[in-house]
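Complex shown without one protein chain; remaining protein chains in place.
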Amino acid sequence: MQQPAAGLGTEWSDLLFAVAEQLKVPLTVIARQAELGEMTRQEDAGHLQIVRTQADAAMQLVDSYLLGLELLRSQTALELEPVSISSTLVDTAHALTRFAKQYNVDIAVDVGGRYEPVMAHARGLRAALLSLGFGLVEAQATPTSGRRTPRLTLAVHRTPHGIIAGVYGTNDSLHADVWQRALRLCGRAAQPFTGLSVGSGAGLFVADTILKSMESSLKAGTWHRDRGLAAAFQSSQQLRFV
Amino acid sequence: MNQLVTQAIILSRTDYGEADRIITMLTPDYGKLRVMAKGVRKVKSKLAGGIELFSVSDITYIKGKGDIGTLVSTRLSVHYGKIVTDLERTMAGYDFIKDLNKITEDQAEAVYFELLHRTFIALNDPEISLETIRFWFNAQILKEEGQMPNLQTDDEGVRLEAGKQYTFSFDRTAFVADAHGKFGAPEIKFLRIVFAGHDARIVQQVQGVDALLKLAMPMVQTLRLNMPH
Partner (left out) sequence: MANVLFLEPNILLAQAYAQALTLAGHTVRVVQGAQEAIHAADTALPDIVLLELQLPAHNGIEFLHEFRSYPEWQHIPVVVNTALYPVRIQAARQVLEEELGVVDVLYKPTATLADICEAVRTYGAGVAGGLYPGSAS
């Protein structure tokens, strides 16, 4: 495999940043024109909704990538604040629903129990979970997902390592070794995930990058019988002083 | 009627009557001026050119009997258009203008026109960071207002030494010898470069400028806050 030329890293990173910023324009135009079409052409509303939802999902990926880059490039310390993980997961589930429906994938949340807020960059956390969710929806709808009704579950639970928040699916291909291998192949293989149709996996890698800026990261995990990716967070100590 | 010609940088403008505007400007020859621009309709607002912000214009005006002269003509001399391509630099530009407008409330010497002009030049150069420009601007204000720190001797009048560390005393506006102080030779040399009046571009080129700014910025900001204005 050809190696990238020496010294290409920063220039390409800057170029990709510019490309990503530019992509926002046509994606916004597509989404808004499709929305207008939904309003004015009822007979095409179904198709136009698909167009709009796909454009919004693409926009989300671009936005999350840009946010990840901003967080990594930021010279100042990340502004962490107490964030309700349960609320964030519920909001994310709502945001994923329309997209997931187009792939006949159900979205579920499991946020039962009381969890204290976690220290996180609020916007970053939301972007990471959304990226992860969008990235995993398609994987649940593929033939390899087995006989179970395709479903994506956003869940939180507590372990000795902290509060674990993750996105888990009925497709049982996402084992730890699959994830580790995919991380090594990120950006170098068109399909770094074996047995999982997530394309290049960009949404998953972007989510991981954002979480790494918050001193967390994605790890393969299970939730009941479902497999997915999750991150550990430390609960906020601030409220103890209230 | 004597028509006076000079360069000018717009500081502010306010409505006057139905169709006139009063424009406040800084000039190198006559300090701070207030002139009436008669019959200026909104289609001739400064955005249309001629009296643009972040610009230097050549103006002709007639000195009035009172404080307000009459603007006869303007011609754009140089426009620092890159400033407005960056939101933060635009806001910083407005902040600097507001700041200078306040400082020159009672009087304005030519040096303030020059300072604002050099600030626009710096803001227009993306190679110079905003932090550097803010620091440099505040330092120049301190210098012009006679509030610059003593960078030659310590609080006891002893020449500052290369091998020693110092802490800055705001009470004495001077450095105090302190083995644990954060200001040493590189830091003091940096401050001397800044206060010597070199352009912001020169300051930006100092090695390790980011760390130096981080250390020195609170000092300069506090001195500015304590300024009599």
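Chains: A and B, in written order; residue numbering restarts at 1 for each.
In this text, a residue touches a chain if its C-beta (ideal position, glycine included) is under 8 Å from a C-beta of that chain, and two chains touch if they have at least 3 such contacts.
Computed from a predicted model, the values in this text were never measured in an experiment.
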Visible chains that the absent chain touches, using the contact criterion stated earlier: A, B
Which residue from A:M39, A:L72, A:A108 or A:A176 sits in contact with the chain not drawn here? A:M39
For the chain left off this view, which of A:L48, A:L67 or A:V105 is in contact with it? A:L67
In terms of residues, what is the contact footprint of the unshown chain on subunit A? 24-25, 27-29, 31-33, 35-36, 39-40, 56, 59, 63, 66-67, 70, 123
If the missing chain were put back, which residues of subunit B would it touch? 13-15, 41-43, 45-48, 53, 81, 84-85, 87-88, 90-91, 94
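Here is the rule we use: only the chains that are shown with their structure count from here on.
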Interchain centroid distance [CA atoms averaged], subunit A/subunit B, Å: 46
